[in-house]
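Note that this is a trimmed complex: some chains were dropped, and none of the rest were shifted.
So that you can tell them apart, the chains are marked A, B and C in the order they are listed, and the count of residues begins at 1 in each.
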Amino acid sequence: MSDATSPAAAPVTPEVVHAHGLTDHEYAEILRLLGRTPNLTELGVFSVMWSEHCSYKSSRKHLKQLPTEGPRVLHGPGENAGVMDIGDGLAVVFKIESHNHPSFIEPYQGAATGVGGILRDVFTMGARPIASLNSLRFGAILHPKTPYLVNGVVGGIGGYGNCVGVPTVGGDVYFDECYDANILVNAFTLGLAERDRIFTGKARGAGNPVVYVGSKTGRDGVHGATMASESFSEDAEQRRPTVQVGDPFTEKLLIEACLELMRTDAIVGIQDMGAAGLTSSAVEMAGRAGSGVELELAQVPLRERGMTPYEILLSESQERMLLVVHPESVAEVRAIFERWDLDAVVVGRVIDEPVFRVLSEGRPVADIPVAALTDAAPAYDRPAQRPPRQDEIQRLDADALPRPESMTRVLEQLLGSPNLGSREWVYRQYDHYVRGNTVLAPGADAAVIRVKGTSRGLALTVDCNARYCYLDPHAGGMAAVAEAARNLSCVGATPLGLTDCLNFGNPEREDVMWQFSQAIEGMREACLALEVPVVSGNVSFYNETDGVSIHPTPTVAMVGLLEDVTRIATPWFKEEGDLVVLLGLNRDELGGSEYLKVVHGQVAGKPPAVDLVLERGIQRTCRLAVEQGLLSSAHDVSEGGLAVALAECCIAHPDRAGFGAVIEIEHRGRADALLFGESHSRIVVSLKERHCGLLQDIATQENVPMAVIGEVDGDRLAINDLVRAPVQRLRNIWSTALERYVK
Amino acid sequence: MLVKVFVTLKEGVLDPQGKAVENSLHSLGFGAVREVRVGKYLELNLDVAEAGDAEQQAQRMCEKLLANPVIEDYRFEVSG
Amino acid sequence: MRWGVAVFPGSCDDDDVVHSLRHVLGHDVRTLWHKDPFDGRCDGVVLPGGFSYGDYLRAGAMARFAPVMQGIVDFAATGGLVLGICNGFQILCEAGLLPGALTRNESLRFVCRRVTLRVEHARSPFTRTARPGDLLEMPVKHGEGRYYADALTLDELRDHGQVLLRYADAVGGTPDAANPNGSVENIAGVCNRRRNVFGLMPHPEDATEELLGGVGGLTIFSSMAAEVERRNGA
């Protein structure tokens, strides 16, 4: 690939074509569209624009299945981020994105630049970023590389997010050997904008100048977009020079300068330079407007000497934006960026002719019809096939499982396990208070931030159980949406919309495509039933190493609205004497549980099934009860099952030791299934006895089973005659679980 | 044996720290400053007798821990 | 009360300070842009938290040379009240307005959590509405907050009652466990000998509303306001 950096005159041979990740068929199509042979620079442009990452060529057909409409949706997928109306003339702008492969190569910088990238997607639309989430998947906790990766990634997310002054208010972290050689780092940001001042990436108006702002261009990440679209192999670590380094300080200046400029009328269109840098931002802006763009590379601010047009066009240097402005505003743009000590340079102009034309000191180096790069990009209907071994995976002989001697011991083992232990070690490294809106910091079912100047609040969560998706991608996709909505409902928020990051293996494999289409179908059904539109998202394929795929991981980040931010619920018990109530049904589903994995070393069975009607009823019941001020606490049952959920109610208070509880549940089946089965649609609430009747009324109306299962009491947790443990002991085990491994 | 290790960013890798120091030095009036790069400097004592042994260990320590080969270069000196 | 809040490139908590002073306390606030000289026409100045100039060399090292700082130094020299929060504290130490230095947290990690602070002295413009031994709750969030001063300086600080706040536990003790960053003697905030310049690592501006988890930070701002009233009334 070394000759890719030599001048455009270098010959385009079949090897060069393949090295760019293009198939013979795709190359033939390029020849047809151009009516001539592309030069090397043009080939590079095609390769990034037609990469999976930019073109969504394998996923487009399936993504159309997702419901994207709703009364509050202002901009759905297709823009840099989704936009939703929250009333009072305000809108929220949010999106999630992956930075998986870069984070494996250089965890700190990979994660940091992932945060930087998603921030730009959000403020490019005119929104002030006010909250971030991150969703992380690492390999087995005992894998020798895991602590290094965890420390690097968490450090990078904090290092970048803290420095730009955007609070990181939540996220999730899981460990599983399927990610040993392919970790996942998905970053989410939410911004707040005025409803009528949303900016989009459109290069309108022939003659309008195209302005480059932000950091100078170096050779960083040349070919990042194609890397994100290729499988990993051992030699990936040799792609070293392409690592991007983040500069959060410059990003902070860029945010302030752009938001300041957005208060003027200078901007016609604006877009961040993300994957495939200058090329994709210019081409996408022209594509959306049906126009063309002409660039003069000699004007582009460069950090390194001797950069070729190829490198300038494909560089993924961070902290850069591309603007189209009104001609008379150029001086104003310059003045504002100078005030923030940033470069702002006119590098081209909008043209009527719909082509992407690039000059280098007046000499043409690329000339490609915009549509050839956008609309004409390949779209595949890749074959999908349920793998025969799926039946085998789903088989679980529960009767053959040895019965644990002590359920208390099992509970302790689970609370101290990497996937169920407290995440505090992670989120303590993130500033979750900056901007002064954080009502509920990490540690609850969802984060809550207030919206200044209104009585409203926003709730945020990110969820996905990839083990469920592996066992049954349809049920798993459904569960991811259901759980996210449930987490929002637990704090009292009504789901508004979601953004998803679909992390999958190699789409050229039939079983992966099957997983993909199944997961989307499951998500779709849950979105429809729970009335949550998908407003933005991201697809990350090729998460495999040497032919082994990760578990399908369709991460769902969901945003909810609270009309009154003072009316929220938190997971932990508040007062002795409160009754403990279970909304929902125990169904003894052990398949895919953390208990099976941790205690019996098995990943098997059918994952718990989601009954969407019940799910909807449970969530509404919880929300109404929070709204009416009936509840002292609310917490959903998820990984680890009922026993872990009850334990969390006792121990999850951020500063205090917590209360115990005495629980008596009627039950006839297996004790382990009762305690540790992960049936969906269950919420544990606590409340004053006098509120019980009112809660029962709501539950009856919503057709939701409800049972009083015990009382908040003392300083130990007791469940039937199965579990008996001091709260302090459980808390110690739980709160030190992660740091024991990763420190 | 005293080992001094110098860890610097690879050429071409963005050095925001260096850039910031350069800007500050300029605004403090040091106009002649060009290209500042900021790296790490480590001193460690090695309880071994032979310089050759120290060199070998230093080499391996740099490779394994002290420098991040993805973005950094290193250099070391061993002295009595 | 008229406040000035300095804004450096990379300041992050400036908006939060302005919000607390203007909307929670109802005071007059203006921002002081780092490139502009400061005319001293304020009753109190706040240097907010964040990562001024990226904090790329040492936290606060570059900000002290900003044009606005000369005016702030002059303001302090005439007895004006200057409060440095987090990065502001680091800047004040770098500028020599406060003794000591803030170094990398002992854990080598950024730390964000609520802490309890014990008021050591109420005889200061920053703590005058409190009593010695009072406990205040507010968050810390920093990577370089480990206060360091040599033995001689520590003696002086003690002799002159300059340590205004220490990290404490719920009952007012000062065990290591209550210390989020390894600061010497659990020191969370110190003032100068003249007692008109004060720096602390915790964030009072993030603890001024019950909705956001408590009002422990109000003590600092209202003490300053009370001091100004006293001075003006006198």
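What we mean here is this: a residue touches a chain if its C-beta (ideal position, glycine included) is under 8 Å from a C-beta of that chain, and two chains touch if they have at least 3 such contacts.
The structure displayed is predicted, hence computed values, not measured ones.
The shown chains stand for their kinds once each; the full complex in the file has the makeup A x1, B x2, C x1.
In the analysis below, only the chains that are shown with their structure count from here on.
Rounded to whole angstrom units, the spacing between the C-alpha centres of chain B and chain C is 35. The residues of chain C that reach two or more other chains are 53-54, 56, listed in rising order.
For chain A, the set of residues touching two or more other chains reads 247, 249-250, 341. Listed in rising order, the residues of chain B touching chain C in the complex are 16-17, 20-21, 23-24, 27-28, 38. Of all residues in chain C, those touching chain B in their complex are 53-54, 56-57, 61-62, 65.
On chain A, the positions that touch chain B within their shared complex are 105-106, 109, 215, 218-220, 237, 240-241, 243-247, 249-250, 303-304, 317-318, 341.
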